[in-house]
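A single protein chain has been omitted; all remaining protein chains appear in their positions.
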Amino acid sequence: MHMSHPPRVRVAVAGASGYAGGEVLRLLLAHPHVEIGALTAGSNAGELLGSLQPHLVPLADRVLDETSVATLAGHDVVVLALPHGQSGPLAAQLGDLDDSVVVIDCGADFRLADAQVWERFYGSDHAGTWPYGLPELPGQRDLLAGARRVAVPGCYPTISTLTIAPAVAAGLVTPDIVVVAASGTSGAGKAAKPHLLGSEVMGSMTAYGVGGVHRHTPEITQNLGGLTDAQVKVSFTPLLAPMPRGILATVTAPLAGPLTAAEAHDVYAKAYADEPFIHLLAPGQWPQTGSVVGSNAVHLQVTVDEAAGRLVAVGAVDNLAKGTAGAAVQCLNLALGYDETTGLSTVGVAP
Amino acid sequence: MHMSHPPRVRVAVAGASGYAGGEVLRLLLAHPHVEIGALTAGSNAGELLGSLQPHLVPLADRVLDETSVATLAGHDVVVLALPHGQSGPLAAQLGDLDDSVVVIDCGADFRLADAQVWERFYGSDHAGTWPYGLPELPGQRDLLAGARRVAVPGCYPTISTLTIAPAVAAGLVTPDIVVVAASGTSGAGKAAKPHLLGSEVMGSMTAYGVGGVHRHTPEITQNLGGLTDAQVKVSFTPLLAPMPRGILATVTAPLAGPLTAAEAHDVYAKAYADEPFIHLLAPGQWPQTGSVVGSNAVHLQVTVDEAAGRLVAVGAVDNLAKGTAGAAVQCLNLALGYDETTGLSTVGVAP
Amino acid sequence: MHMSHPPRVRVAVAGASGYAGGEVLRLLLAHPHVEIGALTAGSNAGELLGSLQPHLVPLADRVLDETSVATLAGHDVVVLALPHGQSGPLAAQLGDLDDSVVVIDCGADFRLADAQVWERFYGSDHAGTWPYGLPELPGQRDLLAGARRVAVPGCYPTISTLTIAPAVAAGLVTPDIVVVAASGTSGAGKAAKPHLLGSEVMGSMTAYGVGGVHRHTPEITQNLGGLTDAQVKVSFTPLLAPMPRGILATVTAPLAGPLTAAEAHDVYAKAYADEPFIHLLAPGQWPQTGSVVGSNAVHLQVTVDEAAGRLVAVGAVDNLAKGTAGAAVQCLNLALGYDETTGLSTVGVAP
Partner (left out) sequence: MHMSHPPRVRVAVAGASGYAGGEVLRLLLAHPHVEIGALTAGSNAGELLGSLQPHLVPLADRVLDETSVATLAGHDVVVLALPHGQSGPLAAQLGDLDDSVVVIDCGADFRLADAQVWERFYGSDHAGTWPYGLPELPGQRDLLAGARRVAVPGCYPTISTLTIAPAVAAGLVTPDIVVVAASGTSGAGKAAKPHLLGSEVMGSMTAYGVGGVHRHTPEITQNLGGLTDAQVKVSFTPLLAPMPRGILATVTAPLAGPLTAAEAHDVYAKAYADEPFIHLLAPGQWPQTGSVVGSNAVHLQVTVDEAAGRLVAVGAVDNLAKGTAGAAVQCLNLALGYDETTGLSTVGVAP
């Protein structure tokens, strides 16, 4: 008898010079069933990856191709890590070419179900709706198993949703939800803009996209709306924090009835008992983003503020890992039938 | 005719080796009517200030005295920058000695009016209630003019209150208020604790004191309660941010009725029109803590989230400056009849 | 008798939207003899200063003019805070217009005496040589008193020179000098470049311009060359550090003969005894850049490594303050006959 090495799937990554693409590659380099195929970029095509992503040592000598159907064709999986609006047309062409290819989109193009909402927030035609890559939502894992198309959730929606979902689903709160989420700067991408300079962000916190205008607002609302019959309202305020990675989300909502902190903790513990990547902390311990850096883990805690009549939950995630690229790999595993945790870790790089 | 130089008042600072005390000294060094008197400390007594506060070059050779009535007596003004609970007994002794001395307490001991609330949150006997040093609150400036005792507000209560006060006072919102405020680490003081190590805080955000248990919660509630007849509820979540200074407060409450962002901005503009330290940003621009570092300025912005039915306001302050030491100097000016802005600036040290 | 308020000089600032220009304005706002005149910019002309420099609250409503002779004319002083190469032509035109105007150039155009060296390092024609604005160099203060033109030193040359100058001038070392200097990111300016993004610089140190190619190398060599007859060699390695402001320079050279640390300290103490901005720390205490942020102070320490046969000195400066804008104001004071320290402080904003 011979040991059959499982054949590796060939994965192409479009947008390999950006932060999301780089993180996808970092994770794929540790994935036992993956062979890294074409690496493509826009304006960085022709460059060596080593000059743009010096941390990806094993790929230092790889030259970036132009992002196109031609360069991406012929792979088992294509991961798209492109600016919003670019995945739609590209995915359509890829599908025309080969229906069996698995396309995993880290962008927003296929996340929203409501075309009108898409158009209001993104200002362009709706490209469609793909299975939403948050397996921790009730029923969602089944939709992702064997899927050929996956829309990876946004980073803020991932952590905002997971932080309050058990409370909404269990009816612990009236879903008039306030989210204030502080993100590291990598969430804003690698395009050079003055307000993202190190000189501007170090030593400073700021808010942006305040008042319901951030594009992740409808995505959070959509996710939570699927968990309750009540009308969900979400007030979402994103903050830019002086750190490269990580999101800390504080989510609060009015209690629907009497509830103790211990009861709330129990509800969360049961809701996530079987989730490999969700780590509910011991009572009294609060999430810190430093603990999840580089990992696919989500750290959560929940309590009750009796005087204010509110449940307050806090979640931490690495926006690039479980918030983007880790979710992409998790969904790749589900799509291809690998163990969901293959190539992923719950262990953060701290301090 | 002779030019009479105004006589300088002699100011002692208790707790001169800590962050609040250091910032008081930094500001007093630039104050034209102040002569710096005794500098006192607890365990650091006997040390050179230069070894503990190397940024205070003109005071490098000053030796720290023991904090005591004896060392603090004989000054025109005593500023207390001590751990909570230490000001009460010391102030009582100072008052016994000399009723005319101006005592400005940067600690919490005299901030709360309700003795029961004090005891619940601080676990000790209530020392009393002094005029609250937030002149921007309606009517408060008059109470501080000529005062001999001042309780400097907490850093979080300062920015949380100022950020939402105009909306509460004008009845724009139902006062079911959610505050999420991210603070730099200096707010936690200079005592060495493992979770405050640079290795722990850099690159990480965390929450603490969640669920209404942080001691600043009743202070915010007290401040806002004075602005409305409605019952005020405050859900307050403090975050620790990877920066030395600054607080960014996001404050939101349900709209009491129809309101546009422009109308909200107008209400704020009118409420703070004559305030020298409050800077309402132009519509569309959001506060960043980096802009207020080292200054006594508060930067504010407000908008309306129609879909969520909420007013959302954001404020930035330097927790050590306007959030503590700057407020102390501002109140010193009011107490002694100087122009309120003497020795203070609205210009931050950025980037 | 009436009090004659000294008439204020009108100062224009070219490059008001950049980091150097912003810091010049921050300092001028606190200068008692200055009235701020035209503020000019390149691509940001027409913008409100408040949108670009939100920390400069008193100037928030000022509109930026186009940088040109026309907008800068008619002032007593013009401070140029422009990219290298732009000051030369502009200064020539300003001089044609009005010879009595004081022009203070924060750029490099007029720093180097040797035209060939200029051309080798900057690749353009040499614009000329102006009095070099480092009054702490022997004899230099006299050249700056009453000067109409001043070349403000580069930030690295300022701290590198001041850190080793007493040792070179006193012949304590053979001038085969190694400088390794770590700078905050504001030294690289406000132009958005990918490698200066917060995501790139936070949590990371890097070297650049290694091997004698950085343009500040010949300036350091020129400064030190004026202090000794021996041939000066400078190995200069700049590092980019994850902080907005500050330079920490480590400077070492072989001992010329037997020397103790105490003797070295004494030489430094004497050399800088009368310098208002140079603060030699007590033996055993080492400079930290955080102590000088926002101030015009230079913190120094020196010791002897017997085993290695070397003198090692370390200096800290705020690259934007004493390293650029503070030096400009210091030179403005000298040029106009004000006390040299007017509007400047040795007190840093720490922590």
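Residue numbering begins at 1 within each chain, and the chains themselves are lettered A, B and C in the order written.
Rule of thumb we're sticking to: a residue touches a chain if its C-beta (ideal position, glycine included) is under 8 Å from a C-beta of that chain, and two chains touch if they have at least 3 such contacts.
From a predicted model like this one, the values you see are computed outputs, not experimental measurements.
*Asks:* Determine which of the presented chains are touched by the chain that is not presented, and list them.
*Replies:* Taken over the complete structure, the missing chain's partners among displayed chains are A, B, C.
*Asks:* Which listed residue (C:S17, C:Q53, C:Q222 or C:T303) would be found touching the missing chain in the intact complex?
*Replies:* Per the contact definition at the top, the residue touching the missing chain is C:T303.
*Asks:* Consider the whole complex, including the chain that is not shown, and state which of C:S51, C:S235 or C:T342 touches that chain.
*Replies:* Result: among the candidates, C:S235 touches the missing chain.
*Asks:* Using the definition of touch stated at the top, determine which of C:L97, C:M205, C:A269 or C:A282 touches the missing chain.
*Replies:* C:M205
*Asks:* By the contact definition given up top, give the residues of chain B that touch the hidden chain.
*Replies:* Chain B touches the missing chain through residues 19, 184-186, 188, 190-194, 196-203, 242-244.
*Asks:* Can you list, in ascending order, the chain A residues touching the missing chain?
*Replies:* Within chain A, the residues that touch the unshown chain are 1, 3, 19, 22, 26, 29-30, 48, 50-51, 53-58, 60, 186, 202-203, 244-245, 279, 281-282, 285, 288, 290-295, 297, 299, 345-351.
*Asks:* Write the list of chain C residues that the hidden chain touches.
*Replies:* Contact residues on chain C toward the absent chain are 176, 178, 180, 182, 184, 197, 199-200, 202-208, 210-212, 217, 233-237, 239, 241-246, 248, 250, 252, 254, 261, 286-291, 293, 301, 303-310, 312, 314, 316, 350-351.
One rule holds for everything that comes next: only the chains that are shown with their structure count from here on.
*Asks:* Going by CA means, which chain is nearest the middle of everything shown?
*Replies:* Ranked by how close its C-alpha centre lies to the overall one, first comes B.
*Asks:* Of the other chains, whose C-alpha centre is the longest way from the centre of chain B?
*Replies:* A
*Asks:* Centroid from C-alpha atoms only, then distance chain A to chain B, rounded to Å. What do you get?
*Replies:* So the centroids are 38 Å from each other.
*Asks:* In whole angstrom, what separates the CA-based centres of chain A and chain C?
*Replies:* Going by mean C-alpha positions, chain A sits 45 Å from chain C.
*Asks:* I'd like to verify one number: the distance from the centre of chain B to the centre of chain C, where each centre is the average of its C-alpha atoms, in whole angstrom.
*Replies:* Taking the average C-alpha coordinate of chain B and of chain C, the gap between them is 34 Å.
*Asks:* Among the residues of chain A, which are close enough to touch at least two other chains?
*Replies:* Each of 184, 197, 199-200, 202-203, 242-244 in chain A touches at least two other chains.
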